[in-house]
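Complex shown without one protein chain; remaining protein chains in place.
As written, the chain order gives the labels A and B, with residue 1 at the start of each chain.
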Amino acid sequence: MRLLPVLEGLHSAEAFNPGFLRAFLERTRALEAGPAEFQDALAGRVIATVFEEPSTRTRLSFESAALRLGAGVISVADPKTSSAVKGESLRDTARIVSGYSDLIVWRHPRDGASRLAAQAAQVPVINGGDGRIGHPTQTLLDLYTLYREWGDLAGRTVGLMGDLRNGRTARSLAWGLALLEARVLQLPAPGLAWEASFEQRIADRAGYALRHVRHPLFRTWTGEETARVLEPRLATQGWLFGDGVPLLERLDALYLTRLQEERGAAPRDGVYPGLRPAHLADPLLEQCLLLHPLPRRQELPEELDEDPRARYFEQARNGVLARQALYLAMLRAERWPLPELTPLPAGHPDAELGVCPNPNCITRAEGIPVPWRVAGKVQRLFLCAYCDALLPVDYAGCRSTLRLHPLHSPSVARIHPENLRPFRAREAAQRQGYTWSEA
Amino acid sequence: MRLLPVLEGLHSAEAFNPGFLRAFLERTRALEAGPAEFQDALAGRVIATVFEEPSTRTRLSFESAALRLGAGVISVADPKTSSAVKGESLRDTARIVSGYSDLIVWRHPRDGASRLAAQAAQVPVINGGDGRIGHPTQTLLDLYTLYREWGDLAGRTVGLMGDLRNGRTARSLAWGLALLEARVLQLPAPGLAWEASFEQRIADRAGYALRHVRHPLFRTWTGEETARVLEPRLATQGWLFGDGVPLLERLDALYLTRLQEERGAAPRDGVYPGLRPAHLADPLLEQCLLLHPLPRRQELPEELDEDPRARYFEQARNGVLARQALYLAMLRAERWPLPELTPLPAGHPDAELGVCPNPNCITRAEGIPVPWRVAGKVQRLFLCAYCDALLPVDYAGCRSTLRLHPLHSPSVARIHPENLRPFRAREAAQRQGYTWSEA
Partner (left out) sequence: MRLLPVLEGLHSAEAFNPGFLRAFLERTRALEAGPAEFQDALAGRVIATVFEEPSTRTRLSFESAALRLGAGVISVADPKTSSAVKGESLRDTARIVSGYSDLIVWRHPRDGASRLAAQAAQVPVINGGDGRIGHPTQTLLDLYTLYREWGDLAGRTVGLMGDLRNGRTARSLAWGLALLEARVLQLPAPGLAWEASFEQRIADRAGYALRHVRHPLFRTWTGEETARVLEPRLATQGWLFGDGVPLLERLDALYLTRLQEERGAAPRDGVYPGLRPAHLADPLLEQCLLLHPLPRRQELPEELDEDPRARYFEQARNGVLARQALYLAMLRAERWPLPELTPLPAGHPDAELGVCPNPNCITRAEGIPVPWRVAGKVQRLFLCAYCDALLPVDYAGCRSTLRLHPLHSPSVARIHPENLRPFRAREAAQRQGYTWSEA
């Protein structure tokens, strides 16, 4: 399988880098300032929206963006009429639809589906939301909504609230915030926090540290007065002067999310927390922008819609702009360049590692052994190359020295990622000629 | 909530006025004569069709009209993939879709949904059919079909036949015919006539009188030889010379409708009447145009399709033209002005009046207390501002004099509508400082 080249697809917020995001935000602002110039920029092009999981708003936003640039749209809006009904593989569908269009937007219920579709397709594929792991264009519009207000995001504190575990929008946004040097305050509903390995990956990639802050309001939202915050390692000396856990004094934005009931999510004590009108009087939220990927439930009552801090409808509107900017970068790169994205290595399917441990991974549906990739600088991890699930790997070998180490050995961090090789058992490694180096 | 401004939306045929209709008919004819001029009139615009109730023909007609003017179309065609599945309110959906488009066409199973959507949306909303109460663009194309044949409609007699109670097309058309001074002959299937209050509202608004005419054919269609006709008060002296109920000699058009089975309708005696080839030989129908909103059932047999009086397929075709004319008036008003519509006041939700008595009203689904508006010149009525249901109001107060009257008191007709205030009980009014004036 090939690596995904730059801007041949957009699959994961994890693949963003600061240069890409900053250029994207500036270009989106330019587009907002002068949309008429681009009215026919994609005339004659056809964009396909393949939505194998229902999502009216996302689909309409992508389609509106295409039409406003003069492109045509072909669409699969109803999963029950899709080719999967005739038992076709995602890869076949991707190959075929790429014969009909110049770019495909794919939404799929399986984790990692977008990457797999992109490998099969002959045209760029944008992830319109796949499974539980990512929704990168949502992140782009979320970031643009903040950028329009603030310019630079560095040093801002953004709270992510609600069902962090199951929602893909908050996960994707966390990557984006960290890359732009904003603080990521975690306000999960009870029992719905991220797994530690996800937090660790962000911290490792962005050079962030995990700290704690407190505020009485947090107890209402998460059940505890203390919350975890990811922030640049060097930028937070202020906290050190506090006695114990410092008090958070100002939140710049609060990103609310709904409970992902359709993924079986439930809060630990049966109550899903939300923002209440009374909370808005607290000094913590005095200048706090309110965002929500929508649709909402009770966590964001309609009484707040008229509040001057509410940005969630503007946020939805910004989605059209953000997607227009992406289309232009992908289909008219000669006029509208964006810096390269670091492609995530896609790895080779590895029969020895068996199937992906994530039952919702696209590789399980397609019958592919799990392909792996290396993540982490300080602490190496092996992840499924499609769904980012942590693989149950206990040993790492170095292809160059043929030495085998326990995964958590400090030696492993010194091996170049391209030389790393995962093993579940020492015997398997030894059969391939690796020798044990840390007896 | 704000009043609906002129041509920011089109929700009800009741809001039409003669000036608007006449200008619309003329402009539609101009469009038919020279469509090429408008081929790119809406280039760069995006029109959304949100159909939360299936209706292939109406959706396709609206979409074809948009495309023929150069606009793009985004569409929600399948209720099961809509946001309502995620539990979103109509108002939120309207706000969001209006961030993606320049105009929304909305079809919804709930009465009054279009008005509520328009209040939330930031762009114009056209009612593509909501619940049981109205289908104003169908009326525009019906009127255009007659206008193309006749020019002026004044003095023409148009029979409305079938399930008048449950069909929204015949109700909407009745308003349009009355405003253009045509006679409205009611030929309901047994047990499926309009409620008296609806007939009364038309008569009151248009200055019409209710009279009766007879013809042997009526018995076949309605079970009775005598039928009710609404007609201009002054235009019918001819009838006075007859002995008892006069015989109708000529019907200019017959508008057939099907039984609304999906709304639970059933004719009283189990038989739904229809037109038969033999009827067409009757002198009454000699020059009678045959219209039907389609789809049809047995009430309009296929044998009649080749009859030179049949206009129902042409009528469907005219829908594209009528919708093009509307789009132009709403999105290119500087080039294509139409006179103002009288906005229907939307009223404030009134907790004291409780919930709307119509179980299918959109306010019931959205959890809003019923907002009211005043209708009627001679006999004041309080209606639900969304679904037009008659509210159970027994007393009316005058905000200016703080006097309270029984609703049917002649004094009430002399109070300016803007000063009227509805009450269900004298005590509630007295608590607000009204004094009883007619002991």
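Quick notes on this one:
The rule is simple: contacts are C-beta pairs under 8 Å (C-beta built on N, C-alpha and C of every residue); 3 or more make two chains touch, one makes a residue touch a chain.
Keep in mind that this is a model prediction, so the values were computed, not measured.
Shown as candidates are B:Leu21, B:Ile74, B:Val320 or B:Leu338; the residue that touches the absent chain is B:Val320. Across B:Ala77, B:Ala227 or B:Cys387, the residue that sits in touch with the chain not pictured is B:Ala77.
Mapped onto chain A, contacts with the missing chain fall at residues 43-44, 46, 48, 72-74, 76-78, 80-83, 85-89, 91-93, 95-97, 99-101.
By the touch definition given at the top, chain B reaches the unshown chain through residues 36, 39, 51, 54, 56-57, 60-61, 63-64, 67-68, 73, 77-78, 262, 294-297, 302, 313-314, 316-317, 319-320.
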